[in-house]
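Presenting subunit A:
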Amino acid sequence: MNFDSFGAFLAMGGHGPYVWGCYGLTLLVLLYNLLAPGRRQRRFVREQAARQRRSGGP
Partner candidate 1 sequence: MKFPAPLVRLWHRLGSPRWFFETTAPWLPWLLGLGVALLGAGAFWGLALAPADYLQGNSFRIIYVHVPSAILAQSCYMLMGSCGVVLLVWRMKLADMVLEAAAPIGASFTALALATGAVWGKPTWGTWWAWDARVTSMLILLFLYLGIMGLRQALQRPEAAGRACAILAIVGLVNIPIIKYSVDWWLTLHQPSTFKLTEKPAMPPSMWIPLLLSVLGFYALFIWSVLQSTRVVVLERERRTQWVQNFVAAEGSKA
Partner candidate 2 sequence: MAKAPGLFWGQFRRDAALALRQPGELANPLAFFLLVITLFPLGVSPETAVLAPLAAGVLWIAALLATLLSLEGLFRRDRDEGTLEQLVLHGDPLVFAVLARLTVHWLGTGLPLTLLAPLLGAMLALPEAARWPVTLALALGTPILVLLGGVGAALTVSLRAGGVLLALLVLPLFIPVLILGVSVAELAVAGLPTGAVLAWLGAGAALALVTTPFAIAGALSIAVETG
């Protein structure tokens, strides 16, 4: 372990906001990329199911 305490780990020797900001941003972008396809698929299934019901099913 490179840090003496959890507080030092968070502070990153004064660079805390930069380091944690970058990791936070990365987490956001990764989460977006991981969640977006699922959302798009659920929307497609919902809309397509409605279309299929209207046209009398497959």
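The candidates came about this way: all candidates are chains of the complex that A comes from, given by their letters.
We adopt the following convention: contacts are C-beta pairs under 8 Å (C-beta built on N, C-alpha and C of every residue); 3 or more make two chains touch, one makes a residue touch a chain; residues count from 1.
Since the structure is predicted, the reported quantities are computational estimates derived from the model, not experimental observations.
*Asks:* Quickly now, which of 1 or 2 touches subunit A in the complex? Give its number.
*Replies:* 1
*Asks:* Candidate 1 touches which residues of subunit A in the complex?
*Replies:* Residues in contact with candidate 1: 1-3, 9, 12-16, 18-19, 21-23, 25-26, 29-30, 32-34, 36-38, 40-41, 44-45, 48-49, 51-52, 57-58.
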